[in-house]
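Omission of a single protein chain aside, the complex is shown with its protein chains in their original locations.
Showing subunit A:
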Amino acid sequence: MKRAVIKALDYYLPEAILTNEQLASEYPEWSIDKISAKTGIYKRHIAAKDEFSGDMAIKAAKNLFKNHNIDTGSIDYVLLCTQSPDYFLPTTACIIQDKLRLSKRCGALDFNLGCSGFVYGLGLAKGLILSNQAENVLLITSETYSKFIHTADKSNKTLFGDAAAATLVSIDGENGLNGEILQFEYGTDGSGANSLIVKNGGARSNFMRSQNVSATEPGDDNLYMDGKAIFEFTAFEIPGLVKETLKRNNVSIEQIDLFVFHQANQFMLNTVRKRAIIPEEKFFIHLQDCGNTVSSTIPIALKEAVSQNRIKKGNKVFIAGFGVGLSMGATILQF
């Protein structure tokens, strides 16, 4: 039986950093120390003015190729997860194929998901591999929410950071990380679409953004998040998703060595952890230096867990993504 495995992971964080000190001086009324104690976030990386998702995706992929000695000629499919594509068309993944000088026999496509995107990307990559359509899928997640966030929106500025991550998903192979992608569970509730949304810029706004730079309040051009709705979705839906994913894979919660969830913020993660009855020592948190990087939080956390030796050969790692859509997905990686 053929297997699809994660062979290597890497990421890219933009150079500019937004620190808590900067936020504190910008918003003196904002008790950033108290807030950070809850969110677990102290720094976020922010894409440069002229740096876009496509650029960051390329940098993440280059890190992956270089640090893991990957033959670029072996890539036969590119999947890019982003909600801030460079253009309406063409697909940013096509531009990436060219800029990375990948084979012209590559398939390439973008898909639009946020915090659940990495898990969905693994699902797509696995499908391509098991159905003989590809052998080495380059899965990239790249997001620049900072470009959507209004300058006065201190809540979202505190939470979100920009980043890109690149993951090589391959047909069975002993070298590399060798994390086999097991069975998935997914979930969608589009009735919550308005809870996390950027309204303007699509067809419904006649492709227009008002670009009212003097607006003092966030508007329809900007990222809007109903924190309470997202919190509730996560708190009430994710424990069930965990249960169903374990059942589908026929493993018990005790057999999981590490849980790596979408790194939304520490407080919400702890609420979910307690409700899903996951022991704290098996629950990985990595937010401090990069914040919530949307679709890249899971691959970044996985890479950090590997380098901290929290993921070892033989381990079962449970991953779950959830958020904008509303959308969720989970699977187990067998290392």
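Operating definition for what follows: a contact is a pair of C-beta atoms (placed from the backbone, for glycine too) under 8 Å apart; a residue touches a chain by one contact, two chains touch by 3 or more; residues count from 1.
Following the convention adopted for this analysis, contacts and distances are computed from a predicted model.
Within the choices "Branched-chain amino acid transport system permease protein", "Carrier domain-containing protein", "Probable membrane transporter protein" or "Oxalate:formate antiporter", the name that UniProt assigns to the complex's undisplayed chain is "Carrier domain-containing protein". Shown as candidates are A:2, A:38 or A:247; the residue that touches the absent chain is A:38. Across the interface with the omitted chain, subunit A contributes residues 34-35, 37-38, 227-228, 231-232, 235-236, 267-268, 271, 275.
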